[in-house]
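Here it is: the structure, laid out below.
All protein chains of the complex are present and in place, except for one that has been dropped.
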Amino acid sequence: MADLGAAGVALALFGGAIRASTPFLFVSLGECLTELSGRINLGLEGTLVCGAMSAYGAALLSGSPWLGVLAAALVGALLGALHAGLCSLKRVNDIAVGIALMVLGTGLAFFFGKPLIQPRAPMLPALHVCPTCQFAPLRAALDINPLFLIGVALAFVLRWGLANTRPGLVLRTVGDSSEAARAMGYAPLWVRLWATMAGGALAGIGGAFLSLYYPGSWNEGLSSGQGLIAVALVIFARWRPLACLFASLLFGAAGALGPALQSIGVHQGTYLFNAAPYALTLAIMIASASRRGTRVSAPGELGAMH
Amino acid sequence: MTSLTLVLGVQPGMRGRWLGRIAEAWALPLLALTVALLAFGAFLAACGVNPLAAAALIWRGAFGTWFSWQNTLQKASPLLLTGLAMALPARVGLMVIGGEGALVIGGLACAVIGPTLAGLAGSAGGALLAQALMLAGGMAAGALWLMIPGALRFWRGVNETISSLLLNTIAIAVMNQLVEGVLRDPLSLNKPSTVPLAPGLMLGQIPGLSVHVGLAFGLVLCVAAGVLMQRTSFGFAASVNGGNPRAAQMVGIDVGRLILIACALAGASAGLAGAVEVAAVQGSATASLAAGYGYSGILVAFLARHNPFAIIPVALLLGGIAASDGLLQRHLDLPDATVAVLQGFVFIAVLAAETFSGRLRLRCRLWLPLPLSLRGEPRDG
Partner (left out) sequence: MTASGAASLEVAAMSKRFGANIALADVDMRVPAGTLHALLGENGAGKSTLVKCIIGSYRADQGDILFDGREVAINGPRAARALGLGMVYQHFTLVGGMTVAENMVMARPKIPTIVNWRAERRALEDFMARMPFRVPLDRRVATLAAGEKQKVEILKLLYLGCRFLILDEPTAVLTPTEADEVLRFLRDLVEAHKLTVLMITHKFREVTAYADAVTVLRRGRLAGAGAVRDLTPAAMAAMMVGTMPAATRTDRNTAPSQETRLKIEALAAIRDDGVAALDGVSLSVRAGEIVGIAGVSGNGQRELVEVLAGQRRAVAGEIRIDGQPFRFTRAEIRRYGVRCLPEEPLANAGVARMTVAENLALRDFDVPPFAARGIWLDRAAMRAAAMLRIEDYNVRPPDPDLRLGALSGGNVQRAILARELTGEVRVLIVANPCFGLDFTATAEIRARLMAARNRGVAILLVSEDLDEIQELADRILVMAGGRIAYESSAAEVDLAAIGMAMAAH
């Protein structure tokens, strides 16, 4: 690959970015929905891993990777419901619940996933955009996974839905002002339940990608913290679905930059590239914060969060 | 409103009240723990495993033999320190989850300072000085790292949970980068690590136990932190701010200073854990420095309800559970994630129980056949 130079890097980066961004995309869209309803879910890491495990197991048992994706969504929704249920109790700390679910989720996933490490489950098929392409790296870069396309479509659908449908408007109302929502007759707890379940389902699908496409196996080192970092991603994207798409691509590209550079012999600084998006998020949080200011774009009910 | 009361067989009056208060503080977590254990037992039964057998194995693996005790103590040592890293800022009202990052930074600092002091390894006094410097360096580095989220929260209103989470990732990335890059020991081929410490500088073990001195540090710091929080004016001021920041403002408490000190102490604890990991266990800094002790510390702190004294038994409990995973694996063929599942159950149960704290008065008449002189008045209120 070294002789391809910049073109090779760019192609590897392109393909890698799409691949690496897919789990970020799903988890961030899910967390975006949850946070727009006024609640923060720090447990998505556990949901992601549980989703990955369920997807792998279901795909193995049924022979169909898509059933695996469905299973991951269901498991994610269940964990989301658990989170919502616990947070709805008075005096329970939302952050602590998230961390508890992270511990429980990863624990359950590795517990039930023990027998899944060896067998090979059917993988999600790649979409060959240019199967007849002569240039091998281009062909490889254009092998796009279907979940990515679904995720992109989902980002657009969510953006449209949040502005143009009643459920979307109600979600934003509840997340901005519980009082206004209640005055209008909506029940914030129920809305948050659905939003958290949807968020969990999407996070589960993000996990399904990891086990059924890339890296495409089940083991305990599968996740690299995408679930936790999705929270930062959502802040970076200022709670906008399309910006989540962009941010996921950015974070994914940062992750793919390392291997892409390594392919042309550059071995320095890979970890720092990985960390760059997080540092950027922190910088943005600091810059947009002020001691007294009212932050305009954060959902009002996230309150002390932002 | 249903209620349970525990009638204590103690004298009425101040001593009785004090004991009653302690009993109340412990009753809820103990109840939650029991519920969690029962639920876990049901979970195991549903998976076809004999819960009683598992319980016996956990007991044996944690506290059954002298060997298992030492194993437990070994596993509990870092938890004592990382638990403090969460609990101290929580007492002041901040939810900082940055223990993992501070631990890594502290370990890194220790691993950097250590090799430069290799010359001191010759003499006993020199070795002691070197060790003190390494540990101090680790604590200082961790303290500075964890002061960042605190400062950002107080002066810029940045949410400390998220900023500390981000700083964790950044710390681990920096550590990995340095360990594989500039600080890499050219002799470490398979697994990148920093230059190892001279053997004479490694921390020893507690005499009589095959557990490194990190345990002693942890115990001492927990006790010291507990005394600080409950017996000093600093701890009082911290409780005031943690309970109602407006009241703290009104009486002129210097909240910024409070936050910075709490975060610095928290970071120093985690940093010490990292330094101990390097100087007593690994000998150098490697990628396995980020082993999740920081995140386990969060669990410890919440279970202990952020009380430094309570961190000691909780760390022992969690350390014991972690220590028994070997036995569970070997005898019941359970995956090592079993302990994580149990931890998750316990964590959730304790959090859910918080909803009852102070609201449902625990009052249940347990008729104990106690002599009249010892039967105290039921606590009212």
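The chains carry the letters A and B, assigned in the order they are written, with residues numbered from 1 in each.
Convention: a contact is a pair of C-beta atoms (placed from the backbone, for glycine too) under 8 Å apart; a residue touches a chain by one contact, two chains touch by 3 or more.
All figures in this text were calculated on a predicted structure; none of them were measured in a lab.
Visitor: Among A:V129, A:M184 or A:L242, which residue is in touch with the absent chain?
Guide: Among A:V129, A:M184 or A:L242, only A:M184 touches the chain that is not shown.
Visitor: Given that one chain is not shown, which residue among B:G48, B:G125, B:P186 or B:G252 touches it?
Guide: Reading the full complex, the residue touching the unseen chain is B:G252.
Visitor: State which residues belonging to subunit B touch the missing partner chain.
Guide: 17, 21, 230-237, 239-240, 243-244, 246-247, 249-254, 358, 381
Visitor: On subunit A, what residues meet the omitted chain?
Guide: These residues touch the chain not displayed: 163-167, 169-170, 172-173, 175-177, 179-180, 183-185, 292, 294, 296-297, 299-300.
As a working rule, only the chains that are shown with their structure count from here on.
Visitor: Report the inter-chain centroid distance for subunit A and subunit B in whole angstrom, where each centroid is the mean of the CA atoms.
Guide: Taking the average C-alpha coordinate of subunit A and of subunit B, the gap between them is 30 Å.
Visitor: Taking the touch rule as given, give the residues of subunit A at its contact with subunit B in the complex, in rising order.
Guide: Residues in contact with subunit B: 42, 86, 89-93, 95-97, 99-111, 113-114, 220, 225, 228-229, 231-232, 235, 268-272, 274-275, 278-279, 281-282, 285-286, 289-293, 304-306.
Visitor: Once bound in the complex, which stretches of subunit B touch subunit A?
Guide: It comes out as residues 95, 97, 152, 155-159, 161-163, 165-167, 169-170, 173-174, 176-177, 180-181, 295, 298-299, 302, 334-345, 347-348, 351-352, 354-355, 357, 359.
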